[in-house]
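First up is the structure itself, then whatever we jot down about it.
A single protein chain has been removed from this complex, and every other one stays in its place.
Letters A and B name the chains as they come in the text, with residue numbers starting at 1 for each one.
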Amino acid sequence: MTNETVHLMINDSEVEVVKGTTVYHAAKKLGIDIPIFCYLDRLPPFGACRMCLVEVEKMTKPQAACTLEATHGMVVKTESPLALNGRKEMIEFLLINHPLDCPICDRGGECPLQDNTMKWGPGKSRFYEEKRQFKKSISLSPLLLLDRERCITCARCTRFADELAGDQALTFIDRGYATEVGTADGKIAKSKFIGNTIMICPVGALTSQVYRFRARPWDNTSTETTCTLCPVGCSMILDSRDGEIVRTRAKENKECNDIWLCDKGWFGYEFSQHPDRLVTPLIRKNGTLEKSNWENAIGLVADILQEVKKTKKGAGLGGIPLTFEENYLFQALMRKGVGVSHVDYRVGLPVISSEEEEISPGMELAMQDCEKIEFALILGLDITEEFPVIWLRLRQAMHRGAKIIYVGYYTPEIAPYLYKMFLHSPGEELQVLSKVIEQIQREEGERFGAIFVGHQLLANSLRQSVLSQLRQWKKGYPNVSINLMEGKGNSMGAWIAGMHPEYEPYGIKTKDRGFDANQIFDIASKEHWDLLYVVGCNPAVTVPKKKNGKQYEKISVV
Amino acid sequence: MNEMKILSAHTDNPKQIEIEEYEKNGGYQAIRKAIPHIAPSHLIEMVTNSWLRGRGGAGFQTGKKWSFIPQDSSMQKYLVCNADESEPGTFKDRFLIERDPHQIIEGIILASYAIGAQLAFIYCRGEFFQGIDRLRSAVREAKSRGYLGKKVLDSSYSLEIIVHPGAGAYIAGDETAQLNSLEGFRATPRLKPPFPAIIGLYGKPTVVNNVETLCNVVHIVDRGVEWYQNIGKPKNTGTKIFQISGQIVRPGCYEFPLGIRLTEVLNAAGGMFPGRKFKACYPGGSSCHLLTEKELDVSMDFESLSAVGSALGTASIIVMDDESDMVNITHRLMEFYQNESCGKCTPCREGTRWVVQILFRILQGKGTFTDLSLITSICTSIEANSFCGLGVGAAPPIVSAVEKFQDEFLAYIRKNPEAMHPPPMPVSYPYLEPELIEIGKKS
Partner (left out) sequence: MLTEQTKQAIKNLQKRYPTKRSALIPSLHLAQAQIGYLPIEAQEEVALLFEINVNEVHAVVSFYDMFFEKPGGKHVIHVCKNVPCMLRGADSILEKMCLQLKIQPGDTTEDGEITVIASECLAACDRAPMMLLDEEVIGPVDEKDLPSILSRLQLKKGHPSPVSLEVSDE
């Protein structure tokens, strides 16, 4: 990457940019927004739609700003008659075969084609022929709907599927004016990231089946939030209408998910309207759960907590789907309010005491730095299943030449992109690992790398040996980061908020150590305990132990 | 002027496809002179000085193209011989491939040696079944004589040639689209820069040369740069195989030095049919402006044709006489560009189909007086804004025909009683089933 800069003139203003910058980005630096369709700044420039035409002195034809490299002394005009005429013609070309679907198209109101037509379009059609016809509303999966007539073949979805997601879920079929987007033989578009193509499609060709005909963008109230469905915690925006969540959108967060969500984030919000979801509190009377109201329920719980304050036989479990603030309050309620330290979020997760654990949990590497690594070792982790958006960031690193090495029980979905793959049966983990570490140390040496360790090596007795091997490696090669990829939802947040028997909030070790999740269940099944306050987890499902004793369960509504 | 048969010296000999005959007639002498006695950089200099220009249509100086390849000998480089001949009216490459394949092999060996490539591909059109067979046999024969393989002519230079079939796409004749097709993808063109000489096939420096260009290299090396420079005109050296087709007595390949006049070529091909007059011709394949009888005296070389607003291209002359229908011809030509468009960029994909639809409407007798300016405007837009050369080539034949033969178009348009008004816009109901439309009409 050179630090040389070039000076150029755009619309009579001078701008200085790094060598290699395109005219489009140079104009953006000056606040000039050149219209685009096929350009996506997370993908290399493509130059297909020809919408970003500008006039450049000494070049007779209009040039595409998104592909043209800015050179020293270039004079660019983005609003000259030549440029404006070029844009008008391009909109005209795009509209001649575009169906008049705006009234029934989900994209209406947030459609770049509509916006650009209003700004740069001809205003009157010269097209008196038959528009080309395709089959409309093709279901490419239970979530994705394709309308081929609306497609402007900008290739954003096919390039995303090929270069970023790596699953080639959508490709082009045929050529020329008959080009369509689709899958071989109309089969289901298999991808874990298909929701992103709906976001990047500049027209209403790819739409969400779940959101179809639900709302116009101006009907929605938007709330910014974080996704809780996996530990990555992507930033997203919830759009709701009349108190019901109608869709989610990705929020740009360069430090976490960039501009992406995985399909869990895109389509996983429907549980909030599920009929099985509890919306009123239930209190067990005479053996059956009966509906009650919030006043009664909260009063009852308060009474119980006062009792437990005296006996100290109570514990608080859970916290994965809760926010940081809710976790903090929960542990504060138990520790300060009730006076017990028996709080733990690790229901259904491996419970390791702080003496045994030698490495801090979570990722050592900042997520945005995942794009800069030079090699990655993925140990026993199916990354697209458990931490999907991190795979998208690793793909960016791969485009810069990074190599991915995988060790695990079964072939992962990302197999075609692996530099090396070591499959083994359960039991051979340690041998394979030491061999692989040796090889990598030989080949990569001091390079900037990341190790992602998953549950295949962490959720069992091998944990200590594996982690000590990795710590040895890191001692000799400090450029390598060890990232423990485990947990669900907000487990990191629960830990930092203090939902841990050994740690108070912010990782401060407590002097009054409580029982951890396994110990709580042990004791509660043997002795008679007064309270098991379970929030946001389901021990009946995740913990295979019988529980005796008086139990009052209140499952909080998120 | 008589034909100057250099490339086509032995194409009438059916045994020329065999290596023994080819060598008997002086073949494989050029590679003996070059490898390893002439340094690759000197070979590039020779070809540059000879002023050989690409015969595939662009006319870019071949030696200059070779010189863009980095000199670093540790880099892997490739040579691709472009034998994907699909331009309407062009058949010289089939002519050379099927009648003198060894000439092409020799040219490839020389060009690969000059740029330092150890692997060369011949991207041959899939429909050239016999041609591909003959090229494969020629490669086998050349290898058996030590002209290909690990030690070419017992030197340290090694070269393998792979004959790669295309699968039916005109766009695969475009340089970067051909590289994409060779790599096993759809033949859509790539962004330039980076140019193939720096990042080409598999990301390595690559040169793509036309079949005829490579054949010329053989003779430049064999008989010398000075001899070659004396043929033709300054900056337009050497011979060209002119192909004449259409309404002419003897269509075929005729080899003349560059600079011959158009009438001379037409006469060599027997002239017009008895009783018919010359109306127009496309001098360089179909992707150029047409020439009328006013330009019959033009010199057939790159500069002179550009000066009259056309282009030499592949020197494929499609002749049209006074009984031809210009409207039908332009419709048929634009249909070709519409079918062969790859669909990547908006103007070519949408614009070619639009023009075909307008021309069809005119042919049906439903044209209007605004149609001609509309066609010109669309074509100008396609030419100015397209991503690759297909779009740039689609516009000139139509624009020039509409301009120079406006009366023929107007005659068709006048058949329409409604020609003064724009035609009615058809309304399509794609989201209603046919039965519902019927119900809707009744109620």
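FYI, a contact is a pair of C-beta atoms (placed from the backbone, for glycine too) under 8 Å apart; a residue touches a chain by one contact, two chains touch by 3 or more.
Remember, predicted model here, so these are calculated numbers, not experimental data.
From the set B:I31, B:L52, B:L119 or B:V327, the residue in touch with the chain omitted from the display is B:L119, counting the whole complex.
Of the options A:N11, A:Q114 or A:Q168, the residue whose C-beta touches the omitted chain is A:Q168.
Only one residue in the set B:K64, B:R136 or B:K192 touches the chain that does not appear here, and it is B:R136. Per the touch definition above, the residue from B:A34, B:M320 or B:V402 contacting the chain not shown is B:M320. Of B:Y113, B:Y170 or B:W354, it is B:Y170 that touches the chain left out of the display. Where subunit B meets the chain that is not shown, the touching residues are 85-91, 93-94, 119, 124-130, 132, 136, 139-140, 143, 162, 164-170, 181-187, 202, 243-247, 251-253, 286, 316, 318-320, 324, 328-329, 332-333, 336, 339-340, 342. Taking the whole complex into account, subunit A touches the unshown chain at residues 167-175, 183-185, 416.
Basically, only the chains that are shown with their structure count from here on.
In the complex of the two chains, the subunit B residues touching subunit A come out as 169, 171, 186, 191, 193, 338-347, 349-354, 357-358, 361, 374, 381, 384-387, 422-426, 428, 430-431.
Partner subunit B is touched in their complex by these residues of subunit A: 45-51, 53, 61-62, 67, 69, 86, 89-90, 93-94, 96-97, 99, 101, 104, 125-133, 136-137, 149, 152-153, 155, 172, 174-179.
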